[in-house]
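Only one protein chain is missing from this complex, and each of the others stays in its spot.
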Amino acid sequence: MAFSLEDIAQHNSSSSCWVIIKNNVYDVTDFLQEHPGGASIILKYAGRDATRAYEPIHPPDALTKHLPASKHLGPVSSSAVQTLVSAQQNRKKTKDEVRVEEAMKQRPPLGRILSLRDMEAVARKVLSHKAESYYSSAADDHVSVTENARAFSRFFFHPRVMRPVGKCDPSTTILGYKSTIPVFVSGAALAKLGHPLGEVNITRAAGKTGIIQMISSNASMSYAEIAAAAQPTQPLFFQLYKNADNAVAEKRVREVEALGYKAICLTVDAVIPGNREKDMKSPWIVEDLERGTPSVHVEGEGDSDEAKGFGTAGALIAADDKDMTWEKTIPWLRGITKLPIMIKGIQCVEDAVLAAEAGVEGILLSNHGGRQQEYALPPLEVLYRLRKQRPDVFGKLEGCEGGVQRGTDVLKALCLGATAVGLGRAFLYAQSAYGEAGAVKIINILQREILTGMRGLGAASVRDLKPEMVERVDWESSERAKL
Amino acid sequence: MAFSLEDIAQHNSSSSCWVIIKNNVYDVTDFLQEHPGGASIILKYAGRDATRAYEPIHPPDALTKHLPASKHLGPVSSSAVQTLVSAQQNRKKTKDEVRVEEAMKQRPPLGRILSLRDMEAVARKVLSHKAESYYSSAADDHVSVTENARAFSRFFFHPRVMRPVGKCDPSTTILGYKSTIPVFVSGAALAKLGHPLGEVNITRAAGKTGIIQMISSNASMSYAEIAAAAQPTQPLFFQLYKNADNAVAEKRVREVEALGYKAICLTVDAVIPGNREKDMKSPWIVEDLERGTPSVHVEGEGDSDEAKGFGTAGALIAADDKDMTWEKTIPWLRGITKLPIMIKGIQCVEDAVLAAEAGVEGILLSNHGGRQQEYALPPLEVLYRLRKQRPDVFGKLEGCEGGVQRGTDVLKALCLGATAVGLGRAFLYAQSAYGEAGAVKIINILQREILTGMRGLGAASVRDLKPEMVERVDWESSERAKL
Amino acid sequence: MAFSLEDIAQHNSSSSCWVIIKNNVYDVTDFLQEHPGGASIILKYAGRDATRAYEPIHPPDALTKHLPASKHLGPVSSSAVQTLVSAQQNRKKTKDEVRVEEAMKQRPPLGRILSLRDMEAVARKVLSHKAESYYSSAADDHVSVTENARAFSRFFFHPRVMRPVGKCDPSTTILGYKSTIPVFVSGAALAKLGHPLGEVNITRAAGKTGIIQMISSNASMSYAEIAAAAQPTQPLFFQLYKNADNAVAEKRVREVEALGYKAICLTVDAVIPGNREKDMKSPWIVEDLERGTPSVHVEGEGDSDEAKGFGTAGALIAADDKDMTWEKTIPWLRGITKLPIMIKGIQCVEDAVLAAEAGVEGILLSNHGGRQQEYALPPLEVLYRLRKQRPDVFGKLEGCEGGVQRGTDVLKALCLGATAVGLGRAFLYAQSAYGEAGAVKIINILQREILTGMRGLGAASVRDLKPEMVERVDWESSERAKL
Partner (left out) sequence: MAFSLEDIAQHNSSSSCWVIIKNNVYDVTDFLQEHPGGASIILKYAGRDATRAYEPIHPPDALTKHLPASKHLGPVSSSAVQTLVSAQQNRKKTKDEVRVEEAMKQRPPLGRILSLRDMEAVARKVLSHKAESYYSSAADDHVSVTENARAFSRFFFHPRVMRPVGKCDPSTTILGYKSTIPVFVSGAALAKLGHPLGEVNITRAAGKTGIIQMISSNASMSYAEIAAAAQPTQPLFFQLYKNADNAVAEKRVREVEALGYKAICLTVDAVIPGNREKDMKSPWIVEDLERGTPSVHVEGEGDSDEAKGFGTAGALIAADDKDMTWEKTIPWLRGITKLPIMIKGIQCVEDAVLAAEAGVEGILLSNHGGRQQEYALPPLEVLYRLRKQRPDVFGKLEGCEGGVQRGTDVLKALCLGATAVGLGRAFLYAQSAYGEAGAVKIINILQREILTGMRGLGAASVRDLKPEMVERVDWESSERAKL
């Protein structure tokens, strides 16, 4: 049974709401109130084709997982397909799409990208306004995100000379899995916003170069697609956003365990949406740009509070568990999986100690890339305090993430005791700019910078990186502060 | 008996000076020397209609209170009314008025205001030059006002994770009165400069949202009008500028006590006018703008010292008591009112201790928004010193004001021990931009930010905010410093 | 015997060099090598009228003092006078003169000058390039001069409240002489570069307002002219640049003692010229501006080292004593005068102690306004160290100078223990912009700011200003840092 566009167009309200996605019709009437992103965004497409809005932010299995089979109504008619294709072809490009197309043509040759900063600069130009806003947005006034990076500017090296570094090995192990360099890919959502192949670009790059990727619960590819893109022995970690409903959460964990993921990284620093104003403002800016004039206040009109939705980020975690505790949540997780557990999002010494006491396999210092709590102490500073106050916790410490841009940043964290360092946005930018090759490129850059730095410091292996090789100074480098 | 414009025009000098205000004639000859703003500003309107200059900076009962009934000469004639109306209608708008009108049309939709900074940006555009200068001016080079805000950039959080924050309550009590969030409206003068409904906009917003407003002695609405705009159980506090004449001061206190105000906040940081150059320069800038060319020096002409008046601020407090002491003033105030007393304007630890010893009910750390003493230590820094040096004083500490722009600012002060935090200018800006809805909007923004921050810190109630959750660091956030 | 221009023009070389100054002819052949500013600058005018170049930088008695009577050849002929007058009248104005004339017309009304910064801004525009360069130039990269002012941005107040300040007296005494405010005029050379009446403008302003002026050895008016401009009981201090030849130095001291000067301030921080590049570059910039194209290097041409002269500053002190010592110089000075001695130019705690031990009456912390030793510690910082390390020296400390722009700056120095604070450039700027009225104006501004600040701090007299009322903080005010 195939539907005509006219049939579908009848169901254009909250009382009966159908949408077309990839030439199939779905009845989402009952789902409207459950949609994490809110009903209104769906209702904009009620009775119509929603494919273009749906696709970049949902994994392919989202409909299967969240909508009962009975609501999968079936395909549109073949003439409807033709109409939709033709509409798509004749669609006038938006101003932002035209800008992006031009920027793609102007990208420099990949061989001329020398640093992660070069890569980010290209990505910022070729991303859609929406994607750039989602990737780069952070809490409030972007203090936390800026300070994460800036923290590195207060740590200087005591390089050692006359040490043999002809042979130099930057490899390490994370939760027991080998990594060619002490760097992993942090969980980061919605890679498809930047490139059609999304997270898979990064998976393939990680496989080729021998590093570990952490897959977000909110990935825009399905966990299975990503697993399929990995090489046979390539380890993948899973970043768990725990649903408030334990059954839903358990199902998610069991799915990835079955797919062969190697560890569960429980996110604890994002139980509620951060206040990401850049993300929230993005649709308004795009709208005003397209229309050519700014929106203005209409006297007497109430406060529609357009920001209520908390932007893209808010939608993703609306159903998450806001009441996790050490006593309750860790034993529950232990009970449903044999995988090692890493706590992602520790932001102070006291909680690092509690995590160690809770018996988890790994601790990841992180403030969610500065996207959640404004004025959270930068992870590098937490690491520094931990080194001074509780060196006993370092047996569990597996990582530190936030603000890393250079090989020297990685080495500072390692000197202070981190096993490895995570990068998130850098990979989103790299795959947005050049796909898989972009992701490979920045891993190669980091490897070269790490090797250069280790040799410059007189370290032939990661074991040679010691706390006394970094000094926290009482000024900061002005050049870095400009970034 | 109704006056013709010709009659009135005869009385145009200091020997006999009549003015028209809202179609009534007043003989202000004897009052000229008592006028806090000086005689010269009145003489500009001698024999003429002064309504437009008078209204935005005087409460409606100012004439009743300050001018004997015998000097209220009566209404102008009906033909005079027509002439005045017609003159008003045909009056050519000034360049500044034209600019303001255009700016009002360009205001963004209220729903797109996401932060207090967004709100301030709109207000700065739609305010008259005079109002913007009065609201934003501060002492000397604006060091104190800038440092008040900047102080927050040196305090970072130690956010706690794995604590239940599904239910989160930001309410508190101030001097025993309930507030839905730990924020109150500080006393701030002359709200009518920004909006015809002035302080009443804020009173209504506070009533709707459940927070407490402090009314300035120098409000531009009468204390009674403001009380009338409040909801039945809505508490109002009174900010007392004590007149040098105890009898005058007592009358003022008894008036507000009779009107149902709940507390007396004695201002101690503004016994003389601050040096607010922006405010003093405003009329010259407006004058030069209107004429189209800058004023120039005429050789041989003496120093007219146009600044003598100390601007708007100076006029308001000219008659205030410069010789208050703990020994004399507190017992006097205690003797004339049963209301709780809060000392507003404590700027160092030593005086906080003296205030506590003087037995007052509340202490408010403040440097008058940086408008009085240049280089006064920022209130947040005083709070930090008080926490370290005299934690015993915190039983009396009710607040801290100055520089607050974000929910995280409020939370930092609460972690350090403040009960609540006051904002003044933010409310003047909000009501100037969007009236009552603007004031409601910023309370809602603060509530959302406070809730987000409390959850991000792992605090389910204000009691969970502890000193160990903030750290004063040895750098400061660069983003905030740009504000 | 009167000379014709033709006669004079014969003597246009170093073997016979005559110049005309104010219509009189002088034979300076023998003096060429002694001229502190070098022979070449005189030779530019050999055989010609040198009045315009001579006058702004020499006191009227310079010729009498330095050239034997036999070299005063006599007046030019009356027809020569006419020719000179006519040449002067027809002279085409330089581009810089035209700019200055226009700037003078655009000066704002004096009444609109609210701060010393406002005054400096006007002066910077109306000064000739040469004068602006001489006044504002400082050592090397202007670090010392900038840091002198910036030091104040690290000192904040603990203002006290509830103290009677209705009556407030800012007066003090300096070396036993009364001053209406704790401010004096520092010695500063060449006031005539900025205004034809030069130092006398300041003398009259000091007399009218009751403050003390220190007269530089290098004043551009004669010591007698300045003394004559003072009021009968107005005290003048003398800033002694000691000549290497004790006899010359003694003559200078005896002259001012005879003229009634009240103290000798021995300059010890300027035995050699500072490296003032702005001053040295000024003539080149003026020359290039006048010609309209920049000068360029001629290949093969040697290094003429145009900078050899060390600019204006170098010329003034070329003959000064580079070998002063505590043991030798103080007893010598004591032996030739009964006047109290103040040491001007102490730059560290150790030397303040030595000065006190040497038995002088006063110590003035100063680094010559940042014009001599680059990276000399700012005087306010020296004062702060002295307060902490050697409070016993404060019996002798009379002052601190360098970087003062606001009344709050004065009060900070007084809280730390200074008796008074000196300003130099500020007075040069003020008299350049508005003559005597300008100098009066800034004294009035300082008085108002000091009174406002004392009341804001709760101090009714200078004795109430205490060290515990200032705190040296670990940040600095950003606004001030922009100056």
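Chains here go by letter, A, B and C, matching the order in which they are written, and residues are numbered from 1 within each.
The rule is short, and it goes like this: a contact is a pair of C-beta atoms (placed from the backbone, for glycine too) under 8 Å apart; a residue touches a chain by one contact, two chains touch by 3 or more.
This structure is a prediction, so every number in the text was calculated from the model and none was measured.
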item: In the full complex, displayed partners of the excluded chain; value: A, C
item: Contact with the hidden chain (one of C:S40, C:Q106, C:Q231 or C:S295); value: C:S295
item: Hidden partner chain, touching residue among C:N12, C:T29, C:T51 or C:T146; value: C:T146
item: Sole residue of C:E55, C:E277 or C:E361 that reaches the chain not shown, by the stated touch rule; value: C:E277
item: In subunit A, positions touching the absent partner; value: 105-112, 114-115, 117, 153, 155-166, 406, 408, 412, 434, 437, 440-441, 444, 448-449, 452-453, 455-457, 468, 471, 473-475, 477-480, 483
item: Interface residues of subunit C (partner: the chain not displayed); value: 140-143, 146-147, 150, 154, 268-269, 271-275, 277, 280-281, 284, 294-298, 301-307, 322-326, 329, 345-351, 354, 367, 372-377, 381, 474, 476, 481
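FYI, only the chains that are shown with their structure count from here on.
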Touch-connected components when subunit B is not counted: A | C
item: Equivalent interface positions on subunit B and subunit C, same or different at half; value: different
item: Shared interface positions of subunit C, touching two or more other chains; value: none
